[in-house]
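This is the structure, below, for whatever I ask next.
A single protein chain has been omitted from the complex, and every remaining protein chain is retained in its original position.
On to subunit A.
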């Protein structure tokens, strides 16, 4: 079981770091530039750029946007790997041996995804760093203004809120694709279809749960 969990951590979490860092960095940068370009009134302080970057990255871009990407990357991997095991009778083989196949296949994935909030923490840092880089090197803001904005009216609960969301999304990303793979019928073509449907459902559920959690925790 331990080796299974380590394998899933490698597959689901570690192998996703590259794309998450890449996306977070550039999204943070874009938020920073967009904010800068929209400040036309000279009365608005320049530290708004850092402030806006921090708020959008911590509240939405890191937890929610990243999770939608993960629903595509990790979710379709989960559905297709479990679905392939279903159509090639590997799941039947487990059952014959007396292995509880659902537990054997899904449980390690859920445990591995418990590390997901760390991924989101990294996404937050990188996103803000991307914003700072774009703001400072693009000539939109001074480093001091940006950092001042980052520290302005900081509410620690926003980070907690974000991690709560990350935890819930992690469970959604581990379970919904697993069930789509596990209960699928048919052949190789259906595995592809199941991956697509699973991505759609995972995203829809993330978006709705995001709305509900935001209402409950911040509303």
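To be clear about the criterion, contacts are C-beta pairs under 8 Å (C-beta built on N, C-alpha and C of every residue); 3 or more make two chains touch, one makes a residue touch a chain; residues count from 1.
What we mean here is this: contacts and distances are computed from a predicted model.
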Among "NADH-quinone oxidoreductase subunit NuoF", "ABC transporter ATP-binding protein", "Sarcosine oxidase subunit gamma family protein" or "ABC-2 type transport system permease protein", UniProt-listed name of the chain not shown: "ABC transporter ATP-binding protein"
Contacting the left-out chain in the complete assembly, out of A:99, A:155 or A:207: A:99
Residue in contact with the excluded chain [from A:88, A:143, A:160 or A:196]: A:88
Interface with the unshown chain - residue positions in subunit A: 84-85, 88-90, 92-93, 95-99
